[in-house]
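What follows is a structure written as structure tokens; I'll ask about it next.
Then we have chain A:
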Amino acid sequence: MADMIDVDGKQLAVDEEGYLANLNEWVPGVATVMSKQDNLELTEEHWDIINFLREYYEEYQIAPAVRVLTKAVGKKLGKDKGNSKYLYSLFPYGPAKQACRFAGLPKPTGCV
Partner candidate 1 sequence: MSEIVKKFLYLNRKAPYGTIYAWESLEVVLIGAAFDQVVSLMFMDDGVYQLVKGQDPSGIGMKNFSPTYRTLGDYEVKNVYVDHDSLAARGLSADDLVRIAWEDVDTEEEVENIVTVIDRARGCELMAEADVVFSF
Partner candidate 2 sequence: MSILHTVNKSPFERTSLDSCLKFAAPGAAVLLIEDGVYAALCDTSAAALVKDALKTVKIYVLGPDLKARGFAEGRLIPGIGVVDYVGFVDLAAASAKVQAWL
């Protein structure tokens, strides 16, 4: 039996690692609920990355590896943000693992 999270009064299934089971069920509330579980408060900077990940997935159908994410963020949001130190400061459990989970994406390919 899959685990469930409560988002805006709806029960959504997540897998054993906490990733959303059905990508299409994502709403911004998913990120809010998951961040609370991780004791993290989402700021505009967090949302920039979450939205970026969703756009990347929409276009390429995969969650990017960390180094790909870092490069792409640098290109899109400015060089000062295109480094893993910045991304880890936002997402202490790892930009790929934690941010992808908030964004409703599957665990990135190649992420152990």
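Throughout what follows, contacts are C-beta pairs under 8 Å (C-beta built on N, C-alpha and C of every residue); 3 or more make two chains touch, one makes a residue touch a chain; residues count from 1.
The candidate set was assembled so that all candidates are chains of the complex that A comes from, given by their letters.
Bear in mind that the values here come from a model prediction, so they are computed numbers and not experimental data.
Taking any copy into account, the candidate from 1 or 2 that touches chain A in the complex is 1.
Within the complex, the chain A residues that touch candidate 1 are 59-62, 64-65, 67-68, 71-72, 74-75, 82, 109-110.
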